[in-house]
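Note that one protein chain is taken out, while the other chains of the complex remain in position.
As written, the chain order gives the labels A, B and C, with residue 1 at the start of each chain.
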């Protein structure tokens, strides 16, 4: 029997390393799969204030992936606590609440409001624009990352995860800043800013012009970032980006991720997370790992030449 | 008849906007297509000194793209001037020479050596590590970009293009720095740092662990960067990343690119550049553009809701 | 709250309790019905065939050559037969996804997620309804005619089309006992003035205590105006681009007007059928 449990720090231990990515999961999935089979549940990002989201079209297909400019439509924290949280209290899988805010203080205020039963951890979506810094996302730079995380750390004893943006030149430095400020884990990463144009209408395909790229197309990029972050920090790294199969998840674990989030894949295959969990179990069994934790250390990344033809002889 | 000519500044006018991307083109292609049909020819990056390149495997397949860690194996500028340049002098298409160097001074020294007949422009591959700055690529930051470009500008009257890296948080700022330092154009962009792991061997697929992602998978990302740069600078932007068809090229032109480079597509389809040129001509004809230059201004990017179902009724 | 409830209609199923499955469905037939439309029939065991009128499925469309549809495509159930475990979709071959769907041959399988969304409701007081559709909208409205028949409600189906070649589903509506009237662009009968006259006439005859529409913004606006003026219960089935179909991604939102306020709703989750009074132009 393979031990799938993972320890994400500050007392939070998941039954398995697979959970949804924020914004790609909601109550509706309970109609299709058993949510208690997941390692954790992660909400769509909520904000303190009411927000409307972006103009349509909000999504577009690209080769092996999608663009979205959903934005963060939110009914506010009150509505979440009153209307949504009770639904999730009906499940045993721990609930991670994703929050966002336009300023450091607002992040702290939002985090403080989540010290209520039924919430297992906070995921701070710091990939959103910081209105005090010219709209640049907090997670684009170590300094603003540190400020936002430190402010939240002061007001909550819940496990606090920082979700990083891939739209930065040095994600390892940002991860180190999050760690230094007291984050219990980093999630690597959010969507990559991208764009497509309809050459017939000569308009951007998205109503918002630009949007975030996700799905299999981004996997080699966010996997690299996961590897870089896992080497840079001691807190757990949660890998996210393009995971659709157990093989994808195993790549992330080998790269150093303690757990993974599955996003876009759930849209095209609602049972994707279940398949990933079953497949990881099978992979561990086949490769002789007693636990998924063992997969973390198994990468052989000595810089060395190896021959693609090896298997042939 | 559609006018395909494009003006790239400092007197350099191309017969059409399509050229190879550095490192994806060499003499061998002359055996398959007529090189004089291309807008320009662009060499693999050369360095002043001899360099060996990276361990194998140097490439890997990913979904809709490739990773490479070729590095910059180079026989040096002397060898280039003596052995390679004469070959290209036999063609009428202008030759762009891509150079790289580990320091600002070395960039200037390399650029200075290219003031010879048969070279139409210099493309400075500033996406390479700067050994004076802890190995961070010059083009990761505006400051180092400005230094490198300014140093080259002093020593050459040739058109000088700066090839930017997508591995940065604010590519528009880097483009502005290149413009301020005297670059005549920016090429947007080089490959995106990425990684894949073979879960059976538990080794990175590339001998060098990480490599650059290219091909259709990157197009939405580099297209977005092209759009951002074209709005940020007045010098021409040359779009590059995932272009395989005329439709891809048209997206870049609509996003504001004056010309485009085709890289990876030539590996899987050696005639790709010819197909792009023919297809662009056809696109212009169909949409009523008299010249490719007109395509640049045609994007309708007012932030507005448009309905995907429009065509249906 | 849905307008339907206030009229004392059987409330639609609780969105959380209804079951949805991602069914591996086997193709029985997939044939052209005219130059643009195909009808696909699928063997879909389990809950799939429980689909109610107005509900839809999110269908995996195979990649073919140049076309690589990444998202699934939403399609209304054109017919569902729980006893045989069969579902049918009538679809227009338009872009990458439907072109891929069109390549499926009998015996092949594809995944269909559903049944999804909130379907049509019939007021308990309704005796005679009018369905007004155009294009793919008719695929969505056809099962409503059968539902009405089961409930003993008379149906007048007003079918709008470019020309007679594009008229769809007439037999289907007739078989469900509907009175069918066709209006065409080709002979000018489809113009709004004429359609309005027909609707007013039906109402005057007492044959219109429910208005249902799908597939045309202009026709929706017309029905909306008349239903308000004449006090007729009304519903519209809306379309919007979808990714998940399950209320998770918020890409399928449209604006609705409720008590004078603009409210954004998810077409896949809150709809696709909405009170006509709340709809806004698209």
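FYI, a contact is a pair of C-beta atoms (placed from the backbone, for glycine too) under 8 Å apart; a residue touches a chain by one contact, two chains touch by 3 or more.
Keep in mind that this is a model prediction, so the values were computed, not measured.
K.L.:
Touching the left-out chain: which of B:17, B:159 or B:215?
P.N.:
B:215
K.L.:
Using the document's definition of touch, tell me which of B:4, B:29, B:77 or B:175 contacts the absent chain.
P.N.:
If we include the chain that is not displayed, B:29 is the one touching it.
K.L.:
Please identify, in ascending order, the residues of chain B that touch the omitted chain?
P.N.:
23-32, 44, 52-53, 56-59, 61-66, 68, 70, 73, 87, 215, 266-271
Here, only the chains that are shown with their structure count from here on.
K.L.:
By CA centroids, point me to the most central chain in this structure.
P.N.:
So the chain nearest the centre of the shown protein is A.
K.L.:
Compute the distance, rounded to whole Å, between the mean C-alpha positions of chain B and chain C.
P.N.:
Going by mean C-alpha positions, chain B sits 49 Å from chain C.
K.L.:
When the centre of a chain is set as the mean of its C-alpha atoms, what distance in Å lies between chain A and chain B?
P.N.:
Between these chains, centre-to-centre, one finds 32 Å.
K.L.:
Please set out, as single numbers or ranges, the residues of chain C touching at least two other chains.
P.N.:
Counting only residues that touch two or more other chains, chain C contributes 240-241.
K.L.:
Give the residues of chain A that touch two or more other chains, as numbers and ranges in rising order.
P.N.:
In chain A, 56-57, 62-65 touch at least two other chains.
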